[in-house]
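A selection of the complex's chains, in situ.
Letters are used for the chains, namely A, B and C, taken in the order the chains are written, and counting of residues starts over at 1 for each.
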Amino acid sequence: MRPSKRQPDSLRPLILNAGFSRNAEGSCLIQCGNTHVICTATIESGVPSFLKNTGKGWVTAEYGMLPRSTNSRIPREAAKGKQSGRTQEIQRLIGRSLRSVVDLKLLGERQITIDCDVIEADGGTRTASITGAYVALHYAVGSLLKAGLIKQSPITGQVAAVSCGIYKGVPVLDLDYDEDSAATMDANFVLTADGRIIEIQCTAEEKPVEEEQFSALFALAKLGIKELAEAQKKAMGL
Amino acid sequence: MRPSKRQPDSLRPLILNAGFSRNAEGSCLIQCGNTHVICTATIESGVPSFLKNTGKGWVTAEYGMLPRSTNSRIPREAAKGKQSGRTQEIQRLIGRSLRSVVDLKLLGERQITIDCDVIEADGGTRTASITGAYVALHYAVGSLLKAGLIKQSPITGQVAAVSCGIYKGVPVLDLDYDEDSAATMDANFVLTADGRIIEIQCTAEEKPVEEEQFSALFALAKLGIKELAEAQKKAMGL
Amino acid sequence: MRPSKRQPDSLRPLILNAGFSRNAEGSCLIQCGNTHVICTATIESGVPSFLKNTGKGWVTAEYGMLPRSTNSRIPREAAKGKQSGRTQEIQRLIGRSLRSVVDLKLLGERQITIDCDVIEADGGTRTASITGAYVALHYAVGSLLKAGLIKQSPITGQVAAVSCGIYKGVPVLDLDYDEDSAATMDANFVLTADGRIIEIQCTAEEKPVEEEQFSALFALAKLGIKELAEAQKKAMGL
């Protein structure tokens, strides 16, 4: 039995609130149960130096947690003067995931920065960030199309993400914090709406696990991604 | 005529959503027009080293803005590796303002940290932070009383804050961003509900101003603080 | 009775030693009793990026204290690897105060940096810095005029600063450290020689204060600024 009373293959209640931000070119507040992330997309002209004069654009992401988004307060990274290894790992993952469905040539020499800021955290913040970031990216690209700055959408696929894990010996979908802390294996799947792989990160906690367990998690993830992709489509008005 | 169509002595629409955060000991989402700030209060045992073994507690604040809370994205302070002078100035102001209405002896050797995170910015973020932080502090202290950890509330006064300025020659209350950018004088007033002074910061923009103009702003501020204090009382269930 | 035996409206003995520095384009060693600050003005071509190609110049300030300018040694900021919030707050204040009496268009695309370094500290270092910095600025501008680099002085007013406070219930002028530590209200006034407001910072210590007390401090400040402005004039040979 899951602490959340959910079935092994149930997602948490999901709300995607697109256009949440008054200022950003694209935005989405994603709520996966008690995990709430504000995702905003900012378009800026110019690209990092390694892309200058290549005609290619760039998509990148930054991630942060409000100090009291968690049960006990975590020190503010700005005050500590550096981002933790975990933060950097997550924002690199979000950026890579989005870039895998963007044709940077079609984007042109501009950068889209997706900020994912966790307002409330209850497990799965990185996967929620990716799912919400994709919606924010969609709207930012829409604004470029509307303004006639690009002719064709550079987005080549739809991406969503979900975590799965082995909780008390049972493979379950969309771990919340209580489950995550007790899981013997924790895997994050970043997939396209049609089930292709963008990124898999799978970590055994405390001791190694068998390959079949990984396969069970993968199967659950594909179910979850379908639901998430449907919700994204609605939020994008498709 | 104000860009916002408000009367010179009108506050922006004000919403104080206490208990916004699932985790914090006290919290308040304050919305002053398009300025939205999440204020959370965290209680931790222990105090900074200069207070160890004095029997006194401490109240402090930290402040941050989401990168895209503003019209154009501001770089993330955690990524830059340091907090700006402006950020430090603001969080020092919030902390001082709250401490002026707390009896640190009665609080005992514990620290309350108020995090003020700006989700949307449209001018007046520091004053909104103080007004919301007070409500968060109130609930955090309430939780200490409820738990029997302290016998008597250490809160000795009620504090709110508002900005005023000279806009096109007219003293106006509660500047939004458009007004703030064009104001020739900008003043922040941190007052008690009964009009006593906690902190005044008054800055002439571009050129010095006459004393009467300052007096006009002070008068407006007292009006505004009364309304803010009423709203705080409601949010605190008083 | 003040620890310094001064009358409530007496400034500390004041010495303005203009031209103290062999190298700087303008300089002033200001001594307000036991508070001694070296102020130097440096002219450099070029402006911060937000002003490039605007034809406007910039005036900015930096502030520091020698580690043993105080009674107990304070850690060196260069060794700690960052400037404290207090330092940044003060140098921002000095910069703003000076800019309010400079026509940046007339200055042209160059930057004047005022360094205020506290050699001995006994309260009132930020106000002494402003008063001395103005003299250093005056001489730096004079060197530009003399060199024919500008035709007309961009300085539009004369600025000085002083602190006041409520000490043992009595409003007093120009607090030294002993008074400052015991004051129930502390206010810094940055005014023009003719009494107009550039900046007011007023902070109640420990508990809120009445408006009349603030008014009393303001009145004292205007007296003090007159004396300071006279001393500045002498130091500027006017």
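Rule of thumb we're sticking to: contacts are C-beta pairs under 8 Å (C-beta built on N, C-alpha and C of every residue); 3 or more make two chains touch, one makes a residue touch a chain.
Bear in mind that the values here come from a model prediction, so they are computed numbers and not experimental data.
Visitor: Beyond the 3 chains sitting in the coordinates, how many copies does the whole assembly comprise in total?
Guide: 6
The rule is short, and it goes like this: only the chains that are shown with their structure count from here on.
Visitor: Chain touch graph shape: choose line, ring, star, complete or other and state it.
Guide: line
Visitor: State the chain with the largest centre-to-centre distance from subunit B, centres being mean CA positions.
Guide: A
Visitor: If you average the C-alpha positions per chain, which one ends up nearest the average over all of them?
Guide: Located nearest the centre of all protein C-alpha atoms is chain B.
Visitor: Between subunit A and subunit B, what distance separates the C-alpha centroids? Give it in angstrom.
Guide: The answer is 33 Å.
Visitor: What is the distance in Å between the mean C-alpha positions of subunit B and subunit C?
Guide: It comes to 27 Å between the two C-alpha centres.
Visitor: Between subunit A and subunit C, tell me the centre distance in angstrom, where each centre is the average of that chain's C-alpha atoms.
Guide: Computed value for the inter-centroid distance: 50 Å.
Visitor: For subunit A, give me the residues that contact two or more of the other chains.
Guide: Those would be 81.
Visitor: Which residues, counting only subunit B, touch subunit C once they are in their complex?
Guide: Touching subunit C from subunit B are residues 82, 84-86, 88-89, 91-92, 96, 100-101, 156-157, 185, 187, 191-192, 195-211, 213-214, 218.
Visitor: Show me the residue ranges of subunit A that touch subunit B in the complex, using the header's touch definition.
Guide: It is residues 21-24, 27, 34, 38, 40, 42, 44, 62, 64, 66-71, 73, 76-83, 87, 113, 115, 117, 119-120 of subunit A that touch subunit B.
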